[in-house]
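One chain of protein is taken out of this complex; the other chains stay put.
As written, the chains take the letters A and B, and residue 1 is the first residue of each chain.
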Amino acid sequence: MINASRQLSRRRFLGNFAFASAAIAAGPGSWVIRPDWANAAEGPIRLGIATDLTGSLGFAGNTDANVARMLVKEVNDSGGLLGRPIELLIEDTASDESVAVGNVRKLIQRDKVDLVLGGISSSMRNAIKDVIISRGKTLYIYPEGYEGKECTPYLFCTGPVPAQNCDQFIPWLIKNGGKRFALPGSNYVWPQTINAYARKVIESSGGEVIFEEYYPLDQIDFSSTVSRIISNKVDVVFNAIVPPGVSPFFKQLYQAGFSKNGGRLGCVYYDENFLEMNQAHEIEGLASSLDYYKVLAAEDPVSARIQSAYDKQFPAKFRFSAGSAATGTYRGLKLWEAAVKEAGTIDRDAVAAALDHAKIAEGPGGPAEMAPGKRHCRMNMYIGVAKGGQYEIVARSAGLVDPKEC
Amino acid sequence: MSSTGTGIQPPPRVIEAARSPVMASAFAGRKKVLPILELALLIAAAIAPLVLRDYITVYATRVLILCLFALSFDLVWGYAGILSLGQSLFFGMAGYGVALLSRDFGLGSIFAVLPAGTLIGFVAALLLAGFLLLGRHPSSVVFVSLGTMTGAYAADRLARGSHYLGGQNGIPSIQPMTIGSHELSEGPSFYYLVLAILVLIYLLSRFLLRSQFGLALAGLRENEQRIAFFGYKVQHLKAIIFAISGAIAGTAGSLYAFHEGFVWTNMLGVVMSTQVVLYVLFGGSGTLIGAVIGTAIVEGLSFWLSDNYRDIWPIILGVLLLLVILFRPLGLISLVLGERERVGSFGPSLKEKRNAAP
Partner (left out) sequence: MDTLLIATFEILSFGAIVVLVVLGLGIIASMMGIFNFAQGEFVLLGAYVTYLVHSVGLPVPLGMLAAPIAVGALGFVLEKLVVRRFYTAPVVAMLGTYALGLIIREAVRGLTGGLYLSVPEPISGSITIGSLHFATWRGVIVIITLLVMAASHALLAYTSFGLRVRASLENPSLARASGISTGMIYSVTFAFGAALAGLAGALIVPVFSLFADLGIRFLIQGFVAVMVGGLGSFAGPVAGASVIGTFSAWLPWLMSPVIADVLVFVLAIIFIKFRPQGLVSGRGVNR
């Protein structure tokens, strides 16, 4: 009796196993958005987006995927690129590097895309860049603002870097805050690199760094830091602590009376998404330095057009903002489109050569152009101050700011 | 369930049933399933690259490396009853070690890096075992598991803070491994290399566990006090198997570093450790092959789920794992293997015993 039932379940088990492995081998479809029309001769141009659709960076990744959808539809509706439609393939990097590598391999080896755009955190970029560039021999565009120093060939960065965040911002902070700076940051590469650059600018602008300190990412109690800031009479806190620690830090700083006594908070990456993390009065007067703010729509018709097109197509949950690499994605795809048009082909080296000096006249926040030979992007930078839970633009760069990388 | 006592709590086993004479006759003359299963899987693994597409072969190579890692965990948990929640410590340390060798010294030859990784894992495990297991009072299961988990957690945090180790970004762009002058890049050749190593280590482990040492380990798992009374140095046994499993985890870690081309702090952390525990639990501990099957199934499921149920696949995975834990705590392998094959038989088989009895 027992024998029979065991044999039955064994057969069933092996059968299920075989079915599952067959399904895996066949490769079920991932997220593909096929164009409405086709170019019979050459087939579509394949664009791969590898971004965090799930996991802790999901709020940013979904925004970037939406921007890609919006742009691809625009391009396809106006005749495609080089007469060919663009096919969009989206893979989830899941805020997890080991999953990401597997999924990006699908884009490269199975789907054979002509370009990969994506990655949000620097560790994600590091994880997938080899798969794309060296093993996959494909172009890679990285859209998020980061710490700089990425000079790999065929890797183009379209987000702001420390020079762009700091060069205009720090003098403004000194004028509108004071000379004594504190540099608290989360303990990883971006805060350390941007603080190193910020320190140079602070000191050459006549300011003084009182202390620089780093904390584990999930530290939530900052009493010792706040105490040091108050007792050392720091004027400006140039914050590089990231979520989840940033919200309790700002709250504790406020409760200790920092802004009430005239202190100024500066945090370069703080966009509209982050404004929700604290109560409005806790971050009143906070200044950030980004390449785009939503309120720009009031003064720049191009930004207004882009913002409203996005808002119409996509639900309010995933906002078009600078911190989620949405602006970098827009810029990156538009610059690539211009480069492909100039090169006249989709061949990697030709496109890379054209992308090296590509320019666009219309982008969120203004025009943009790649700095030749540097693979980084020049863009307009703005300084926004939080007032009553909204941003107000208090300074604009006098033209495109140079990234000063590589 | 005293957490401070000396008893260990192995996973529930139904051993008594096999001892009753009625049951014994039902089992007598049964074909052994385990060797058939092992052979079938080996053949399937050997021909897989020929039928699967390129990128899936690459994915399968990664799964094989994780199978090796899971094997190391099964050795300590399934056979010695040590719940090591920090296996990723050895996996990650070896990975970082060989990544540094490649970055700072340009060493990429397989004859240098694999032994180096294995050695790193071995030494780290030996040191940790020395602290956790040896001493006047025998350590409880909970303490050992907590101690190993803390080790992995501490290593993860320290690596995150170290600029030399690349911090949170890890060490990217590791040069490919070389055999002589031939560069080993991902694809069928790497696959077969990993498969060969996996089979080799599998056979070595089998050999080890069927020996006297393995017999003592089985006794250790079943009743630690009794084995101690027999004169076996229990803590030394544990330390040895722990160090061996650390060495295997180290081998897996160095292969992983070169295959993925990049190491980062998650390789050291608690999430990776728990992952490997789940693989073995899913497949079934105490059989070696269960670890392999469990890894393959869980990884395959994740791959498939993330494609089709993009938004909710972590939840589905969690539910599946929960169901297996609830209804098949011995793992999926229990659907196929009988109890005696799980525990492993030592000494003369039932048939010989029956023939020998008057």
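What we mean here is this: a residue touches a chain if its C-beta (ideal position, glycine included) is under 8 Å from a C-beta of that chain, and two chains touch if they have at least 3 such contacts.
Since the structure is predicted, the reported quantities are computational estimates derived from the model, not experimental observations.
Asks: Can you work out which residue in B:P49, B:G95 or B:G147 touches the chain that's missing from view?
Replies: B:G147
Asks: Pick out which of B:A249, B:L281, B:L301 or B:I333 touches the chain that's been left out of the picture.
Replies: B:L281
Asks: In the whole complex, not just what's shown, which of A:D111, A:E213 or A:D311 touches the removed chain?
Replies: A:E213
Asks: With the missing chain put back, which residues of chain A would touch it? List them for me.
Replies: 54-59, 187, 213-216, 218-221, 223-224, 227, 231, 243-244, 247-248, 251-252, 255-257, 273-274, 276-279, 317-318
Asks: Which chain B residues touch the hidden chain?
Replies: Spelled out for chain B, the touching residues are 1-5, 9, 11-12, 83, 131-132, 135, 137, 139-143, 145-147, 149-150, 153-154, 157-158, 160-161, 270, 274, 277-278, 281, 311-312, 314-315, 317-319, 321-322, 325-326, 329.
Keep this in mind: only the chains that are shown with their structure count from here on.
Asks: Could you give the separation in Å between the centres of chain A and chain B, each centre being the mean of its C-alpha atoms?
Replies: Between these chains, centre-to-centre, one finds 37 Å.
Asks: Which residues of chain B touch chain A in their complex?
Replies: Residues in contact with chain A: 26, 30, 33, 44, 51-56, 58-59, 62, 157, 160-161, 163, 166-170, 172-173, 185-186, 260-262, 264, 266, 297, 300-304, 306-308, 310-311, 313-314, 332, 335-336, 338.
Asks: Using the touch definition from the top, list the residues of chain A that touch chain B in their complex.
Replies: Of all residues in chain A, those touching chain B are 2-3, 6, 9-10, 13-14, 17, 20-21, 23-25, 27-31, 53-54, 92, 94, 96-99, 101-103, 105-106, 108-110, 122-123, 126-127, 129-131, 134-135, 187-189, 192, 214, 216-217.
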